[in-house]
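Note that one protein chain is taken out, while the other chains of the complex remain in position.
Chain naming follows the written order as A and B, and within any one chain the residues start at number 1.
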Amino acid sequence: MTMRRLFPIFGLLTAVLLSYALYEALVAAPTEQTMGNVQRIFYYHVPSAWTAFLLFFINFVCSIQYLVRSNPVADKVTNWTVIAIAIAACVAAFVIHPLPEGMEPSSVATTGLAIAGLYFLIKKYFSRERTDALAVVSAEVGVVFCTVVLVTGPLWARPVWGIWWTWDVRLTSTLVLWLIYISYLMLRRFSTSGQTPVLAAALAVFGALDVPLVYFSIWIFRTQHPQPVIGGGGSIDPRMLHVLLINWLAFLCFAGLVCWSRYRLEILRRELEETQALEALLEPRSPR
Amino acid sequence: MNFLYAAYAATWIIHIVYLGTLVRRYQRLSKEIAELKK
Partner (left out) sequence: MSKTSAIPSGVTGATLAKDLRLEWRSKDAINSMLFFSLLVVVVFSFSFDPNAEESRQIAGGLVWVAFLFAAVVALNQTWARELRNQVLDAYRVSPAPANSLFLAKALGNFIFVAVLEILMTPLFIMFYKLRALGPAWQLLPIAALGTWALVVNGTFFAAMSLRTRSREIMLPLLLFPISIPALLAMVNATTAILTGELSAKFWIVLLSTYNVVFTIVCLLLFELVLNAE
């Protein structure tokens, strides 16, 4: 099967990319003026965060799909909603002036189209049951990457700003997202119901609705109690941006590899469970 | 500087530990499949 041959090739490519990205981050990238070498943590911290958010978003899409695909009406409504979101994003990108800080029209439109693309791609290539497998995979790997973000964040903050933690919007939202997905994984592990995927999908929906509320609540908190901003925005040196993107690409490939492995493991585990269940049914009952 | 190396090391330790759990789960699964085949 070509998949089996593809995996080691992809693995090798990823290893090369990661090594190159590491070199770029530690050696080739210019040293930051104010923060010094510690700033290089940024090249691992930010790509991990973006990857984690992408994975959690994939989990959200899979959860929605698992919930609606059982009902043809809900399914159709959701399809059209996703298309509407994509169109709205494209329209808003070119109609709203001025856009909020940091947003380009092209990126808003691309994001909208990418969301719709991702939704329909998953729908096409994954059956309902496999969508659930993908949900587990993306949640687990997402938690791993999120853990990296929460560990590297304080390690960066401490030497630069003197504090390990602060309740700013991004850090707190990331922490809450991590907590929500750990509770998601616990639910999946401890559930004895035959309908675990449904319950977990419902929890993912709760989580997705919660995150913007967390963001907003911390924003209010910060306007009332101003505190230091960590890893502030602003423009970035193009050479640094280049290194950042290389590292992101490398970590994305790595995440892809890990998800692929985890997915194969999950499918295998499910097949084994089904076979065991079947065996138990077919076994002749011992005479009492 | 130490923080920089600590951060990079921590990242890879976390990833390697996770991959380790995947490998262990896979081995356990293979063993169960082998038993089933008997």
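In the analysis below, a residue touches a chain if its C-beta (ideal position, glycine included) is under 8 Å from a C-beta of that chain, and two chains touch if they have at least 3 such contacts.
Here the structure is a predicted model, which means the values were calculated and not measured.
Trainee: Give me the visible chains that the unshown chain touches, in label order.
Mentor: Contacts of the omitted chain with visible chains: A.
Trainee: Of the listed residues A:Ile9, A:Val27, A:Val95 or A:Ile220, which contacts the missing chain in the full complex?
Mentor: A:Ile220
Trainee: Which of these, A:Val38, A:Val61, A:Ala93 or A:Ile180, touches the one chain of the complex that we don't see?
Mentor: The missing chain is touched by A:Ile180.
Trainee: Considering the complete complex, identify which of A:Ala84, A:Ile163 or A:Leu209 is in touch with the unshown chain.
Mentor: The single option touching the absent chain is A:Leu209.
Trainee: Residues on chain A that touch the omitted chain in the whole complex?
Mentor: So the residues of chain A touching the unseen chain are 67, 176, 179-180, 182-183, 186-187, 190-196, 198-199, 202-203, 205-207, 209-210, 213-214, 216-218, 220-221, 224.
Operating definition for what follows: only the chains that are shown with their structure count from here on.
Trainee: Where the centres are mean C-alpha positions, what is the separation of chain A from chain B, in Å?
Mentor: 20
Trainee: Which part of chain A faces chain B closely enough to touch in the complex?
Mentor: 22, 26, 37-38, 40-41, 44-45, 48, 141, 144, 147-148, 151-152, 155-156, 158-159, 254, 258, 261-262, 265, 268-269, 272, 275-276, 279
Trainee: Touching chain A in the complex: which residues of chain B?
Mentor: So the residues of chain B in touch with chain A come to 1, 3-4, 6-8, 10-11, 14-15, 18-19, 22, 25-26, 29, 32-33, 36.
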